[in-house]
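I have a structure here, written as structure tokens, and I will follow up with some questions on it.
As you look at this complex, bear in mind that one protein chain is not there, while each of the others sits in place.
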Amino acid sequence: MISKVLIANRGEIALRVIKTCKALGIKTVAVYSDEDRNSLHVKNATESYHIGEAAPAKSYLNQEKILDVMLSSGTDAVHPGYGFLSENDDFARLCEKNKINFIGPSADSMNLCGDKMRCKAAMLKAKVPTVPGGPGLVKDADEAEKIANEIGYPVMLKSVYGGGGRGIRIVNTDQELQDGYETVTAESIAAVGKSAIIVEKFLEKTRHIEYQMCRDHHGNAVHLFERECSIQRRNQKLIEQTPSPAVDEAKREEIGELVVKAAEAVDYTNLGTAEFLRADNGEFYFIEINARLQVEHPISEMVSGLDFVKLQLDIANGEPLPFKQSDLKMNGYAIECRINAEDTFLDFAPSTGPVPNVTIPSGPSVRCDTYLYPGCTVSPFYDSLMAKLCTWGQTFEESRLRMLNALNDFYIQGVETSIPLYKTILKTDEYKNGQLSTDFLKRFGIIDRLKEDLKNQRKDKQLAAIAAAVMHSTFYQSRVKSSTVTNPRWKSRMDR
Amino acid sequence: MISKVLIANRGEIALRVIKTCKALGIKTVAVYSDEDRNSLHVKNATESYHIGEAAPAKSYLNQEKILDVMLSSGTDAVHPGYGFLSENDDFARLCEKNKINFIGPSADSMNLCGDKMRCKAAMLKAKVPTVPGGPGLVKDADEAEKIANEIGYPVMLKSVYGGGGRGIRIVNTDQELQDGYETVTAESIAAVGKSAIIVEKFLEKTRHIEYQMCRDHHGNAVHLFERECSIQRRNQKLIEQTPSPAVDEAKREEIGELVVKAAEAVDYTNLGTAEFLRADNGEFYFIEINARLQVEHPISEMVSGLDFVKLQLDIANGEPLPFKQSDLKMNGYAIECRINAEDTFLDFAPSTGPVPNVTIPSGPSVRCDTYLYPGCTVSPFYDSLMAKLCTWGQTFEESRLRMLNALNDFYIQGVETSIPLYKTILKTDEYKNGQLSTDFLKRFGIIDRLKEDLKNQRKDKQLAAIAAAVMHSTFYQSRVKSSTVTNPRWKSRMDR
Amino acid sequence: MEFKLEDIEETFNGEIVSKISNNEYLIKIQDKEHHIQILDINSRGMEFVLDNHYHSVNYLENQTGEMKIILDGVPLTINKNSKFDKIVYKSSGGADVGSAQKNLRSQIPGKIVSIEVKVGDKVKKGDVVCVLESMKMQVSVKSHKDGEIKSLKIKEGNSVNKNDILAEIE
Partner (left out) sequence: MEFKLEDIEETFNGEIVSKISNNEYLIKIQDKEHHIQILDINSRGMEFVLDNHYHSVNYLENQTGEMKIILDGVPLTINKNSKFDKIVYKSSGGADVGSAQKNLRSQIPGKIVSIEVKVGDKVKKGDVVCVLESMKMQVSVKSHKDGEIKSLKIKEGNSVNKNDILAEIE
């Protein structure tokens, strides 16, 4: 039985894992870099160990150092979160070798899932349809270009070690392919330490729909319904929701059965996600397995009533799943908005720095997973996700309205955020009607509509702004007046 | 259709109502006293009106002033929250007369519910069993004593205008009765401005179990399951949960049918609560109807998936209930802890003052309704409820563990709170096993067990405390040393 | 140095052994060494990791060797130089304590709704002196000793703060 879990991660996901462990009476071990000295996960864990400098390679990706902490602290299991070492099969193997329960799939299964080409082959064998593309890794940009010309542009360059939208580029011409090749390689190395590239057909006007899969060590497997994550920027998810407006009960079951097959095909254990593209004609194509707990898992928790971290721990403990597929029913609708520290108008460039003040939304069926607190800092060393704002409703409309309300209540001082963008998106008829696709932002000119919204918002505030200026001027003028009397130098400077 | 709602209340319930209204696009009007100038409900409402001095009689109980605001602001409905004017039928009638939609029952129905004797008579006629007691109002303490001697001590003195545990006393002897009579009268007058007293048999080892009832203007009525609120102090609820461990599906239906009859018997419309005592032999006795939204409504929202404020608005708009009894199913388990500003060891005396810092718990299936924010003040003018902490779980144990965890995370600086008490209660085997009764605290010696827990907690902290003292002494000593050099007067004072 | 943890009536030896780095120290408590890493420190408090366990402490008061702290939300009292303290206390004649015994103070803030005694009345410990209203509740304030009401510091309708003197009883 797992009694002490090291969380090889930081930020909101470390806090998320700690919460369930605490509730279950399981001890937690936090690790932290220099940069995270004042982070909440350090304060909330049972024990906390400093593991190195700010740069991920020197701390959260430092397998040996993390292993040292696990061994010296008497940890019997490790939760990798997402990102960092979560899909690194070398780390999973290192844990296995040291008799530490890695909360996730086996190293072999992870290796198979992580090798997008071998995984694709396994899916084809299991009759799970996949996206058309090259037969394997490409050795350089020129070979990638050759394949691209065979399957036809646009194509996607994808690092098999990427994830979360990093290490991925859509290119439309030979020139773009040549330029993008190095970037994809570099991003993948920056994020997970290695890279190897495949080329796939890029399908247009697609929806990104993924299934939560779940399989125990006794071969019992179920799916925990789908999530639609079509609203993206630069291939990174912004807004997720469940159920998908493009999936009805029949389709849910049909694809759900494929998902169970997919899990079996790679001998997957614990929780994971099978990602699909849904083409405009309604066809589903498997893209990849995310061999870890995902960022957007809370919305699936909301509609299933399950605690996914508890489920992960139970499976890691060797317990059989406590339910069959037929026991599981979706309850209501849930939406997640990823609150990123980024400047929408600067091509989503990161925005970092101190956050002197923050107001975290709450209310009926509102959940906000975040590492923010008044006085914290958003670090440039780690990713831009500051908070995951989730709302549930009995109907989609109820969850949408609650989300708009919660977005209005969310105040983060000091950094640019994606909150205004989400308010604009959630108000569009296209979003309300479920006309989702991965090019949603471009297709519906969302950035321009955001600009318009912000302009109108300023107009709405004009009266109060002038009132604020009047009051300030009055107090400011009286200050100047007294300065004039007591400080002649000030006066003379004004007169110059 | 209701488009603008005045909330004739303050604190967490004003915020709760604002949240749903905002999500539904309904404008909100806040009212505030001098004391509440910096309260969140003032900031979160669409419009905010100052209505008078801190004392409730001069602001939140000032019907004329509130009516003025409603008329001048173009409000078409009023939500009374709980407490204050929520069960004042004069106010409901004033609203009716001025064509303002009072979100609650009609003034006549409220008057009937509020008159505990007439209400009891209506219940007896509808064959809803009630608690044995005197036939009507008593004119003075001596008449009360006479009835008490007829039905036998212990008896309960109860102001028919009381509520929330105020204006109520259990007495065991003639002397206690004589003493308690004035207090009950005074408390009722302090809380709602009037008093009139009835005498009832006090049943021992009872559970307080109440049913959420719901009836529209078309005569459709359902119950929304029960809540058990047996954990009390001074007849005020501390911890509530749903479902009750003493109610199985058959009992739920049996009593539920009585509840629908009770609602019909008083022609109740909108949401309300029928309160019952469950004697140790399993019999249920109706005690009273709370003709308003209750403090503990969030736990019923959690297990029903319904937004009760939305339901109230829909009913007030004349819409028929969107469900039948058979459509409603309980989902999971929920617990509420009322986080009060009070000193457990000073006989639960109020603890008020500034709250420089506060950390509000969050996490999967945690909901905290509160008016607290860092820098706020807990006022002595209003009641002691600072926050309602609610957790949900698929099982009772999951909700209990999540609650313990959330209580641990809840930090309120500056005032004494009931949090330590709840931690002790939730850890007892008696609570875990559902051995609940209204004398739970006394019966199981909870206060002594709390003392023991606090002592052990201090022991657990001894090492860290000494470490903190060592560090502080070191820095303090070095400060003294430098003072010695620069300030000889300091030195001489030390030498004396 | 010696530290007495008043709440559990135990005395501990504690001292800094060495400074490891700018914010890391080795300290010794009761002959056992512990590692302390300071995350944040100022005059009002400190956040630190002791043997890899996070703690947060606020220093409330520090008078003549007595420290009141809140550690991880738990209030604690620590005395250092405890022998010295006792001497000071004795030589001061305990005047402060005597005065505290004379004064009946309000433990809560509230409004005086009624006064049940008048100057010159004899009262027993537990007799009601006055009734306060706070947070819509009636709270009876009772005499803390047997004696005679020497003076009343309150009027009906007045508001009192926590620790205000209500009456002198001798």
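Chains: A, B and C, in written order; residue numbering restarts at 1 for each.
Just so we're on the same page, contacts are C-beta pairs under 8 Å (C-beta built on N, C-alpha and C of every residue); 3 or more make two chains touch, one makes a residue touch a chain.
Computed from a predicted structure; not experimentally measured.
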Worksheet item: Which shown chains does the chain we cannot see touch?
Response: A, B
Worksheet item: Which one touches the absent chain: A:Met1, A:Leu71, A:Leu124 or A:Ile466?
Response: A:Ile466
Worksheet item: Of A:Pro129, A:Gly152 or A:Pro380, which one is in contact with the hidden chain?
Response: A:Pro380
Worksheet item: Which one touches the absent chain: A:Ser3, A:Thr183 or A:Thr395?
Response: A:Thr183
Worksheet entry | subunit B residues that touch the omitted chain in the full complex | 37-38, 42-50, 73
Response to the item:
Across the whole complex, the chain not displayed is touched by subunit A residues 56, 166, 183, 186-187, 190-191, 341, 343, 346, 349-353, 380-384, 411, 454-455, 457-459, 461-474, 476
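Rule of thumb we're sticking to: only the chains that are shown with their structure count from here on.
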Item to complete: Find the most central chain, measuring centrality by the gap between its CA centroid and the centroid of all protein CA atoms shown.
Response: B
Worksheet item: Compared with subunit A, which chain's mean CA position is the farthest off?
Response: C
Worksheet, complete the sentence: Chains joined by the largest number of C-beta pairs are B-C
Fill in: Distance from the mean Cα position of subunit B to that of subunit A, given in whole angstrom
39
Worksheet item: If you average the Cα atoms of subunit B and of subunit C to get two centres, how far apart are those centres in Å?
Response: 31
Worksheet item: Going by the touch rule set out above, which residues of subunit C reach two or more other chains?
Response: 53
Discussion item. Touching at least two other chains at once: which residues of subunit A meet that condition?
Written reply: 44
